[in-house]
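The complex appears here minus one protein chain, its other protein chains still in place.
Think of it as A, B and C in the order they're written, each chain with its own count starting at 1.
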Amino acid sequence: MSFQNPVFIPGPTNMPESLRKACDMPTIDHRSPVFGEILRPARDGIRKVLKGGKAEIFIFPSTGTGGWETALTNTLSAGDKVLAARNGMFSHRWIDMCQRHGLDVQVVKTPWGQGLPADRYAEILAADKGHEIKVVLATHNETATGVRSDIAAVRKALDAADHPALLFVDGVSSIASMDFRFDEWGVDIAVTGSQKGFMLPAGLAIVGFSEKAMAAVETAQLPRTFFDIRDMAKGYANNAYPYTPPVGLLNGLNEATKMLLDEGLENVFARHRRIADGVRAAVNAWGLPICAASPDLYSDTITAIRTPDGFDATKIITHAATRYGVAFGVGLGEVAGKVFRIGHLGSLTDVMTLSGIATAEMVMADLGLDIELGSGVAAAQDSYRNSGQSFQVAAE
Amino acid sequence: MSFQNPVFIPGPTNMPESLRKACDMPTIDHRSPVFGEILRPARDGIRKVLKGGKAEIFIFPSTGTGGWETALTNTLSAGDKVLAARNGMFSHRWIDMCQRHGLDVQVVKTPWGQGLPADRYAEILAADKGHEIKVVLATHNETATGVRSDIAAVRKALDAADHPALLFVDGVSSIASMDFRFDEWGVDIAVTGSQKGFMLPAGLAIVGFSEKAMAAVETAQLPRTFFDIRDMAKGYANNAYPYTPPVGLLNGLNEATKMLLDEGLENVFARHRRIADGVRAAVNAWGLPICAASPDLYSDTITAIRTPDGFDATKIITHAATRYGVAFGVGLGEVAGKVFRIGHLGSLTDVMTLSGIATAEMVMADLGLDIELGSGVAAAQDSYRNSGQSFQVAAE
Amino acid sequence: MSFQNPVFIPGPTNMPESLRKACDMPTIDHRSPVFGEILRPARDGIRKVLKGGKAEIFIFPSTGTGGWETALTNTLSAGDKVLAARNGMFSHRWIDMCQRHGLDVQVVKTPWGQGLPADRYAEILAADKGHEIKVVLATHNETATGVRSDIAAVRKALDAADHPALLFVDGVSSIASMDFRFDEWGVDIAVTGSQKGFMLPAGLAIVGFSEKAMAAVETAQLPRTFFDIRDMAKGYANNAYPYTPPVGLLNGLNEATKMLLDEGLENVFARHRRIADGVRAAVNAWGLPICAASPDLYSDTITAIRTPDGFDATKIITHAATRYGVAFGVGLGEVAGKVFRIGHLGSLTDVMTLSGIATAEMVMADLGLDIELGSGVAAAQDSYRNSGQSFQVAAE
Partner (left out) sequence: MSFQNPVFIPGPTNMPESLRKACDMPTIDHRSPVFGEILRPARDGIRKVLKGGKAEIFIFPSTGTGGWETALTNTLSAGDKVLAARNGMFSHRWIDMCQRHGLDVQVVKTPWGQGLPADRYAEILAADKGHEIKVVLATHNETATGVRSDIAAVRKALDAADHPALLFVDGVSSIASMDFRFDEWGVDIAVTGSQKGFMLPAGLAIVGFSEKAMAAVETAQLPRTFFDIRDMAKGYANNAYPYTPPVGLLNGLNEATKMLLDEGLENVFARHRRIADGVRAAVNAWGLPICAASPDLYSDTITAIRTPDGFDATKIITHAATRYGVAFGVGLGEVAGKVFRIGHLGSLTDVMTLSGIATAEMVMADLGLDIELGSGVAAAQDSYRNSGQSFQVAAE
């Protein structure tokens, strides 16, 4: 097992040295006051990263999937109606979870590569005079397609219909890398994990609840214990957990939020955009289409790249791994075999990204695609040279 | 925050250097074959530690509490009947979880300090001619009281009644430290976590399912997604997870099982008994009663020590932490304020244990208890000197 | 190989977690300005630890022995006269080095267990009207015998004779643990290493030169290149080294000086005294003599303990290692087989020390010495309980 090359999967990301060290912590007593000095600032930091000044933050030893389940089981009851669009693998899975928990999901089928259909949402919400829809689900950044949707537009749809439904947003692959505005967008529950923008190992589900979402907890009938935020809130009141917390990982999360806030959120977002611009310049130079249907949908954390018809894109992932020791992301679901994905989030530099682009070129050439060696690299170099940025030291 | 002194809480334990390094792993692609080389041997190793040759092993990014929920939601439906005894905080919590998930729990109230009432179980099971009881819950080692129960006796009760109920065992604070016999005892689901006998940070729920438990999954109606073992099994078939796994922690688990099996399970158990014997010798020398009602109930991983009436045992924990930088376990639930607990599981030596005993003596003397300095240490030294063991290097 | 128990050798010491992490540093360019941000504050910090405001600090990839050689070769020429006392293994070795480098050493034989004979120095210096003696060597803390000498008295002897000889002090096992006053004592060269009071791995020779010592460099004829401080000084002027520096270890040194200065030097010294007092109380309780001849000579970093006549003290070291996994210091030179040594410097707590004392008791009892189990522990507990200190968190 080699750890030499950076990874280019859409999370877990490359980890900063300092965060690895923060996670690698000897055992302390998680019931002692010292633990509060980790937990409290970590929750405060996340609140700031979410731009959710009034959000209640809960952190579970789990993953983003557990975060989804936290959102649903704490606010809904069997048979409750949910509105959602299926425009990629992760929105698909969240819908599937709703159905397995006995919720009634109105699914708006949406082509993969498109963003959330805020217009359709608006029509459906306007038509729902009886306010049967309890929750609207929204995947901010579809990790499978590299599509970022417009959450403000979804909020507008709700407001236009004067609809009281809660707005739940999956921000797993956007939060801490791209702009997210919990308060401004009127998000009721935001879900993310530790292994993407926070640059940590997987193992934490991070959720923010609005006041309105907190109120829904009282009446929700779906059974839950592990993910019950009432137990968690009771624990937090004593700087503790209802069960044994993963202290080192929480310590890492605390450091990660400090690191992000020290760099400045807008700088973090600009850095992701700069690196993404280079990747997109390379893809253009290769003459391959980006899966996201239009530039306004381009994700700054993941680019899914369509390969020519008849070519099995999965071979790129296998060949890159076995021949060059580099990991890219495979196509999932409807776009399996049709795209490969370059993750460009978390701890990454222009220079590291160039090595991923160079590798993709070698791999595609090896597999017979008509790619000129160095062409994507040159385009990305051009993009990075002219970005007007000096070297980012804050990311470490 | 000081990391100099060992901790004496009943988990998370002191961590071996090698396991910390195994957990502190750079990012790899969790969808690559390399991940299988971690996951497969980790699951095989756990199967051996459980002595459960036929058990299906599932590992969730969660905690022991999540392991309980995995057991219940994958095998039961709302309204199903469960038999359980409440003899400590952790059995209490599992019962509570059952009730919150809509199960009908027949609770056998049992004094804290006593083991599971296998005789009462036998009577109840024999009386349940209609086999309405679907599951019997058993807490192998009550972490709150330091009581180890006789699981073989519970199995015998089931067999004597020829009762088909499933046997679910909480082995969180026993597995990998004290003998556990999944196959021989006819356990249907065993639950544990990463942070006790496996000497790792918290963050993993580890569960073993018998063939009979696997069969129950097909008919269980309780909603679940994150903890659904069917998704997990499907993932494992491809050496993958249904969501992002905590790779470093799993790597640590793989190394932990290797370390335990290399030392030899019987040696691991003997080591825990040897260390526990020293602690118990010290407690006897102090003239304080052990919470566990009789020697056959003594746990080899935790000793709960009763302090004199009128004394608030919680002060021991606070004073030890603030004055000497040492963490002991607080009394919980019915024995809050009445006991303090010394955890003696995981990565620990005779020598480290002596420092915990010496600290407890200073603390109790500082707080006015009539404890002769050095008395418990001398008794433990005597015990360790005569244990006939040479220094255990395998534990590192 | 087990890393579970603390070590009780007189260095290398137990390492604080934070210093291990500071040393474990990825590769940087040691010719880049970043390196200066490590080197400059490290040198400044050492100057403060030495209380040598005017000292020039040099740090070599070497050990204390290399520090001695740096002192001699940079200031002396073959045939130069040196005054020294031999009162232990380390003063013996420095004398040996002088002789191997062609220096003419006037050796004052001194019983092991005694301090430096300042009175004899005074006589000899007064008699040296021609000022042939160029250097007086002084071992501040004899690691072999646990004897701390009075450097101020040596300075007084020089001043009384109005003698211009340079004063070279070996502070390897005192600096950063016991009070050292470079300026006040008129020290011309102080020598130490990374692995004692600085709590780091071995690998650095640390030396401070006075202005007078710097002047001697110009005329010194002993050949040197690796240890030539002129090359080093030239390098430092550019924040660089004349060869490749051990960057991680220097980073650790920088952090170590910060940690010590943050705690406060007087607090660091008091902490060492407090811990040493407990060890000495234990030795008294055992009824064994301390090697240092009188209390004013007691070292706060090492206690050498005499065992009864006819008993081979070396067996204690071997038995402690193989039976209990604990390392003590062996007797060296004239006291080989007659003493064993407990190192109590660096990163250590009262609680850790008690485990060393408890181990020594078991070992001595195992080997047939008439030691009452728990007796030394009780005496040390008594000492620690009444020290009036709350838990030291700064040492981490």
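Following the convention adopted for this analysis, a contact is a pair of C-beta atoms (placed from the backbone, for glycine too) under 8 Å apart; a residue touches a chain by one contact, two chains touch by 3 or more.
Predicted model, so just to flag it, every value in this text is computed and none were measured.
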item: Among the chains presented, those that the missing one touches; value: A, B, C
item: Of A:Asn5, A:Ser77, A:Gln99 or A:Asn239, the one touching the omitted chain in the full complex; value: A:Asn5
item: Given C:Val82, C:Ile229 or C:Leu249, the one touching the chain that is not displayed; value: C:Leu249
item: Which residue of C:Pro223, C:Pro295, C:Gly310 or C:Gly368 touches the chain not shown here; value: C:Pro223
item: Chain B residues touching the omitted chain (full complex); value: 17, 21, 24, 26
item: Residues belonging to chain A that touch the chain removed from view; value: 1-5, 14, 16-17, 321-326, 347-352, 354-355, 358-359, 361-362, 365-366, 372-375, 377-378, 381-382, 384-385, 390-393, 395-396
item: Chain not shown, touching residues in chain C; value: 1, 3, 7, 9, 11-15, 20, 23-32, 34, 37, 61-66, 68-69, 73, 78, 96-97, 100-102, 193, 195, 201-203, 222-228, 242-249, 321, 327, 330
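We adopt the following convention: only the chains that are shown with their structure count from here on.
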item: Identity of the chain that, by mean CA position, is farthest from chain C; value: A
item: Where chain A and chain C are represented by their mean Cα positions, the distance between them in whole Å; value: 54
item: Inter-chain centre distance, chain A versus chain B - centres from mean C-alpha coordinates, in Å; value: 35
item: Contacts with two or more other chains, residues of chain B listed in rising order; value: 1, 3, 14, 321
